[in-house]
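A single protein chain has been omitted from the complex, and every remaining protein chain is retained in its original position.
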Amino acid sequence: MYFSSDNWAGAHPRIADALTRHSSGFAAAYATSDLDKRVEQKFSAIFERDVTVFFVATGTAANSLSLAAVNRPGGVAFCHREAHMFVDECGAPEMFTHGARLVPVDGAGGKLDPDHLKQEIARFPLDFIHGGRPMAVSVTQATEVGAVYSTDELNTISGICRDHGLPLHMDGARFANAVAHLGQSPAELTWKSGVDIMSFGATKNGCWCAEALVVFDPAKAADLTYIHKRSAHLFSKARFVSAQFETYFEDDLWLHMAGHANALAQQLQSGLAASDRARLAWPVQANEVFAILDRSRADALRQAGAQFHDWIAPHGMPEPPSGDEVLVRFVTSFALTSEDVDQFLDLLRAD
Amino acid sequence: MYFSSDNWAGAHPRIADALTRHSSGFAAAYATSDLDKRVEQKFSAIFERDVTVFFVATGTAANSLSLAAVNRPGGVAFCHREAHMFVDECGAPEMFTHGARLVPVDGAGGKLDPDHLKQEIARFPLDFIHGGRPMAVSVTQATEVGAVYSTDELNTISGICRDHGLPLHMDGARFANAVAHLGQSPAELTWKSGVDIMSFGATKNGCWCAEALVVFDPAKAADLTYIHKRSAHLFSKARFVSAQFETYFEDDLWLHMAGHANALAQQLQSGLAASDRARLAWPVQANEVFAILDRSRADALRQAGAQFHDWIAPHGMPEPPSGDEVLVRFVTSFALTSEDVDQFLDLLRAD
Amino acid sequence: MYFSSDNWAGAHPRIADALTRHSSGFAAAYATSDLDKRVEQKFSAIFERDVTVFFVATGTAANSLSLAAVNRPGGVAFCHREAHMFVDECGAPEMFTHGARLVPVDGAGGKLDPDHLKQEIARFPLDFIHGGRPMAVSVTQATEVGAVYSTDELNTISGICRDHGLPLHMDGARFANAVAHLGQSPAELTWKSGVDIMSFGATKNGCWCAEALVVFDPAKAADLTYIHKRSAHLFSKARFVSAQFETYFEDDLWLHMAGHANALAQQLQSGLAASDRARLAWPVQANEVFAILDRSRADALRQAGAQFHDWIAPHGMPEPPSGDEVLVRFVTSFALTSEDVDQFLDLLRAD
Partner (left out) sequence: MYFSSDNWAGAHPRIADALTRHSSGFAAAYATSDLDKRVEQKFSAIFERDVTVFFVATGTAANSLSLAAVNRPGGVAFCHREAHMFVDECGAPEMFTHGARLVPVDGAGGKLDPDHLKQEIARFPLDFIHGGRPMAVSVTQATEVGAVYSTDELNTISGICRDHGLPLHMDGARFANAVAHLGQSPAELTWKSGVDIMSFGATKNGCWCAEALVVFDPAKAADLTYIHKRSAHLFSKARFVSAQFETYFEDDLWLHMAGHANALAQQLQSGLAASDRARLAWPVQANEVFAILDRSRADALRQAGAQFHDWIAPHGMPEPPSGDEVLVRFVTSFALTSEDVDQFLDLLRAD
């Protein structure tokens, strides 16, 4: 019952097979092999337009290099107060942008509140150089707390970006879960909704290590070639990432895995909703379920073998944990089964 | 006949198997799993002392973060003029050190000439702050041109470092080849010879992506934990690197692969020496063979299916290519066979 | 009636004279002349202990280099939400620290609220590397809104720093005004209250350009020598700054100027308090007076020749401007006279 994180899982057997299959033979290094090119074309097909793709080691790298690519001196980027880049990347975005600032924006469900975003952007008027100047907005899809932006919501944000001449970045560490949830195309959820550059994550969804920076604006690609290389993220045997992505996209494996994870989250949500031993923190859309329960019950569940993390109650959460209660997070993935969820729910009921 | 580079190979079948074997199940993320710890202990066993290990995506990252870890404001590092960090890393060392300078040092065979090193260090007297101050020396083992430092040679360099209070870094992208060539222990070739921090590469020697920064001075490890994370090189599923290293060290697989590659290089060297159609550029010690031949012959060999790179004649090379001649490089690896070498030599003779 | 800012003034005649007096003759460059050394000794006398002093071009430089000197990888510094370094330095602290983060802390009067400070530090637990780690706390004395920390208040803050092993920085752009207000010694207000490093400003208080970084912990000085030089803030003719400081400290000129400015601020405060045409925003301690008045009245005063800036109401201000009201700031300095204040107050009454 490993609900700690989707990055506690390993790799889907087909992904492992792909690596084995490609392990023999020779190919040009540094992402210039035929396989590398084929996979870049596959990304273009998936997104229904020509995109440029850079593989990197981590989602943190994808986020940081995205911001570096659109940054300008004195730059300020806006992201959600709970965004991974704001709370979990140890200053990597600041380092790769050589000292840009991240300004936290509030909003329910990990989504940028449009009014608060406008308000924060307004704090940096263009004729007051002392404060710096806006350079990007970043959204996380699906968000850190398992919610999913609709295309309407994305368009509202990208409209604000357009009004201020700001590029829009999407942290898609769990993009597959958003696509699977909404049933809309990757194109609709990104550049057709105004996204200029994205972090495309596959590691959390069944790969070993497959993170890509996808650039919809080819004008940014020239500089990124160098930003990428000098960030030490250009793999020599890049095809070990390409091989993962090739299989990831094959037969929609990525959406099957994400759909499976989402379904397990729904199953878990239903079970929790039906239980009087925990209450759901907010509705589940992707593969993360947040619940509030007594600290003693959480301890007992862990004692019995369930693994999950405590979570800090987000700023402005309507009914936060009180007294002995604790907010916890359950993450599902391709590697869990419906039986795992049932087993956990049984445990909860039995408790 | 792929002699282009050892990073054109894929992964040894046992490495691929290791990934498959570990692909199921769950484990703590961010290099904190049991496997990750086991592998770190294995590194300590290999080096016969406690070491701290950080996995990174590339050798460039290992080199750059090593320098970042020992850097200080105004820092200047000394490396060979042909060192990877000087010519092939697109400014990554400069970026991760926030603008330290690399000073090139000459020397035959890609090895730092001790006198030239002393001379260059002397250009930065400590009471003249305007020029900056020395902060590290870096050696490459095996060197970029296939030579291997003896422990005597390393001790000479580390003695100079000690005289100036400078840490010694080793770029060990091909460390296995050096160990296999010398038959001395990893400990003797590193900290016992005065090395403080090293880039330990396994990617060129049969892994998909397995690069580590090995720290012999634990005092540097605390800062590196953060340098590592904020460089975006802390893999969430770090165990996919650990799994490679576990197998890499098992049954001395790493030394068998390196020994095999070295033997093929010797075989190639003998064949070239016996031929009147090429001349050896310098003696072979590791897995790289450099030869001088006519441009037309090089073209013909490539036409016939042999793959190898042209190489720029190193500064101060005794008998450089002249007229129509060209210097070329052949790299061997676990993925080539004695038959591949014979096939190439036949081609050369037949030509 | 120039109340816009204390940096709208020029230089005190004695400061200008000092520059003229030193303009002939020759002296060693780069802050190594006899005058430079004499002035550094004067700083040590003023602070009653050996200090190391670095001249820089701006207060922004002093703040940024201070943070750079105490920073460590993944570093996070805590300062007031209205601190100059947070809102007015265009990312300079982030740039010179190579991407450290500034975390804003709330508190009345521009002073760090100790509880909020503790709470914010607690968000960076040392075993969670992903969030970064605390590296410094910064206080502004006098604060951006004209309040002055008492030594008790400073000791509370420095106690928190000590508990967390954090150095305490003081932004003393208006330090003279704080000293003049409290009547305590510079030593008592700095290192005796736990300050480790400070930005010592004199530009706002009668100099042309005299900003210094004062280091109480000599262990930091070695690195700062290089940080200073490579930040391009080491003046060749440093004695033009030294000459200003020499005179600044002579006959307590600095405290006379600051005392004069403070007295004018008190005079202005009294006049405003007695008026029903404006209300005081908060009590005045240093040389800044904040008042709330109708926008139309503010316009009329400006029309009549008074110069002052609008100010954004601080977060959590008790009785913020409402409706047509506006918050404005008046800054006094050596260059204004009691007559200037009277003239303004007459204008207000007449209005």
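Chains: A, B and C, in written order; residue numbering restarts at 1 for each.
Heads up, the rule we're going with is that a contact is a pair of C-beta atoms (placed from the backbone, for glycine too) under 8 Å apart; a residue touches a chain by one contact, two chains touch by 3 or more.
Computed from a predicted model, the values in this text were never measured in an experiment.
Trainee: In the complete assembly, which of C:V39, C:A61 or C:A221 touches the absent chain?
Mentor: C:A61
Trainee: Out of A:H22, A:R230 or A:H260, which is the one that touches the chain we can't see?
Mentor: Of all options in A:H22, A:R230 or A:H260, contact with the hidden chain holds for A:R230.
Trainee: Which residue from C:A83, C:A212 or C:L234 sits in contact with the chain not drawn here?
Mentor: C:L234
Trainee: For chain A, which residues touch the unseen chain?
Mentor: Against the missing chain, chain A presents residues 30, 68, 72-74, 98-99, 129-130, 132-133, 223-227, 229-230.
Trainee: Which chain C residues touch the hidden chain?
Mentor: Against the left-out chain, chain C lists 2, 4-5, 7-13, 15-17, 19-20, 22-29, 56-61, 64-65, 89-92, 95-96, 203-204, 208-209, 226, 229-237, 239-240, 307, 335.
Trainee: Could you list which residues of chain B touch the chain missing from the display?
Mentor: These residues of chain B touch the chain that is not shown: 74-76, 87-91, 94-102, 129-132.
The criterion applied here is as follows: only the chains that are shown with their structure count from here on.
Trainee: Taking each chain's centre as the mean of its C-alpha atoms, which one lies nearest the mean of all protein C-alpha atoms here?
Mentor: So the chain sitting closest to the middle is A.
Trainee: Return the chain whose centre of C-alpha atoms lies at maximal distance from the corresponding centre of chain C.
Mentor: Measuring from the centre of chain C, the most distant chain centre belongs to B.
Trainee: Indicate the whole-number Å distance between the mean C-alpha point of chain A and the mean C-alpha point of chain B.
Mentor: 34
Trainee: Hey, how far is the Cα centre of chain B from the one of chain C, in Å?
Mentor: 51
Trainee: Of all the residues in chain A, which ones touch at least 2 other chains?
Mentor: Residues 89-91, 95-96.
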